[in-house]
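Right after this comes subunit A.
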Amino acid sequence: ELTFPSLSYRTGPYAANGIPFADGYADYFAMLNARDGGIGGERVNLIECETGYNTEKGVECYEATKGEGALLYQPLSTGITYQLIPRVSADGIPMHTLGYGRTSASNGKVFPWVFNYPATYWDGASVAIKYLLDENGGSLEGKKIALVYHNSAYGKEPIRTLSELATEHGFELIELPVDHPGQEQKSQWLQIRRERPDNVLMWGWGVMNQVAVQEAANIRYPMDQFIGIWWSGSENDVKPAGDGADGYKALNFHAVGSDFELYDDLEEHVWSQGNAAGAGDQGGTVLYNRGLYAAMIAAEAARKAQEIHGVSAITPAQMRDGLEQLEMTEESMAELGLAGFGPTFSASCENHGGSGKAAINQWNAGEGRWEVLTDYIQSDQELIARLVEEDSMAYAQENNIELACQ
Partner candidate 1 sequence: MKDTADSHVTEDGRTIGGTLLDLRGITLRFGGVEAIKNISFDIRQGEIRAIIGPNGAGKSSMLNVISGFYNPQEGEVWFRGEKRPAMKPFQVARSGVARTFQNIALFDGMSVLDNIMTGRLNDMHAGLVAQMIWKGKAEREEVENRARVERIIDFLEIQHIRKTPVGRLPYGLKKRVELARALAAEPDLLLLDEPMAGMNVEEKEDMSRYILDVNDEMGTTIALIEHDMGVVMDISDRVVVMDYGRKIGDGTPDEVRNNPQVIDAYLGVAHD
Partner candidate 2 sequence: MPDQLLFAIEVTLNGLMAGVLYALVALGFVLIFKASGIFNYAQGVMALFAALTLVGIMEGQVPFEHLINATFGTEIHGFGWEVPALLAILLTMVTMVLFAWLVNWLVLRHLVGQEPIILFMATIGLAYFLEGFGDMMWGSDIKALDVGLPQGINSWIDETTLDLFGYGFFIDNLDIAATIIAAILVAVLVAFSQYTKQGRALRAVADDHQAALSVGISLNFIWVLTWSIAGFVALVAGIMWGTKSGVQFSLSLIALKALPVLMLGGFTSIPGAIVGGLIIGVGEKLFEFLVGPLVGGATENWFAYVLALIFLVFRPQGLFGERIIERV
Partner candidate 3 sequence: MTDAATTPADSAGTEDALLDVRNIEVIYNSVILVLKGVSLSVPKGGITALLGGNGAGKTTTLKAISNLLKSERGEVTKGQILYRGERVQDLLPSDLVRRGVIQVMEGRHCFEHLTIEENLMTGAYTRGDGRARVEEDLELVYTYFPRLKERRKSQAGYTSGGEQQMCAIGRALMSRPETILLDEPSMGLAPQLVEEIFGIVKDLNEREGVSFLLAEQNTNVALRFARRGYILESGRVVMDGKASDLRENPDVKEFYLGMSDEGRKSFRDTRSYRRRKRWLA
């Protein structure tokens, strides 16, 4: 039996986002159990634990589940991630933070137990700028770019990268923090209206996204110049604004919609059996897909670990090896019925951050769905690597961490 805890939040201020992710995560494993009898013959035991996006409850969940042989944590909260980094390192249980958490944890030498592929926030920032460079004929010289961000550790993550990029490419970065929960953003958007930045980037979460999209629509900011990070790019974020949100863009590192073979399996083995997680109405939404994607990576890593170690009932340490040697290729994804679902990447002992690729999606309000606008764009690997090295080494020094991978 393979135990995967799911630290989900179906209540609290971010429940609307937590639910589809948790559903996707759970449904994928349920499907594996129903269709294949689990992974490599071992059934998957999914333990869901409600955190309510609350750090202390997250800790409680971690402590409650780690004794049950948990193989991998996916906390879906930057706050809880920070909590768990020292704990998982001490307990020797791997943690996967899919496109969130501590960016510099992608340095496997310092954080051997933490994985954050396929892309990090810094990748996101870099990809967004790259995309804008593309749009603007290769130069952002003299442009103004505003960053509207959640005034928390999460929201502040991209600032360092963006300011580096600003000096590099000669654009002006306007920082506009929004405090939790972010229901009132009048002054930020008035300022945007006045300064007329050429583009607005957003690192938001929860209600902040909806309000920002709405306010942007209200001031008639051109939506196609407004790009959100992947956590600001779900249906939840745009639907309340109705038609006003049409054209809004967001980053994403996986596919949207339900046009995949895997969905047939989900329908057949899970949904139609009445085993769908939650209310069962989230299939195909961005965050549901993200949950699926996270579960898929977990399952594939477990499979990899079984392969490497030749046992089916793997330990957390073996799971870690699987994660570290995981390789997502077009073929492997196609095999899973998820052709082209995510970027290709491979991990290594040093690199736990993946390829740093993300695509741009655009909201089509008329159709009520996200459309994929670009291929996966690769971030500026050189810059990111440098920043990661700096930050992670500082951490290593502060905490007397012996570097791995020597």
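What we mean here is this: a contact is a pair of C-beta atoms (placed from the backbone, for glycine too) under 8 Å apart; a residue touches a chain by one contact, two chains touch by 3 or more; residues count from 1.
How were these picked? Simply put, all candidates are chains of the complex that A comes from, given by their letters.
This one's a predicted model, so the numbers in the text were calculated from it and none came from an experiment.
Note on subunit A: across the options 1, 2 or 3, its touching candidate in this complex is 2.
Of all residues in subunit A, those touching candidate 2 in their complex are 10-13, 15-16, 19, 151, 175-179, 181, 183-184, 186-187, 190-191, 193-194, 206-207, 210-211, 214, 217-220, 236, 239-240, 242, 244, 274, 278-279, 281.
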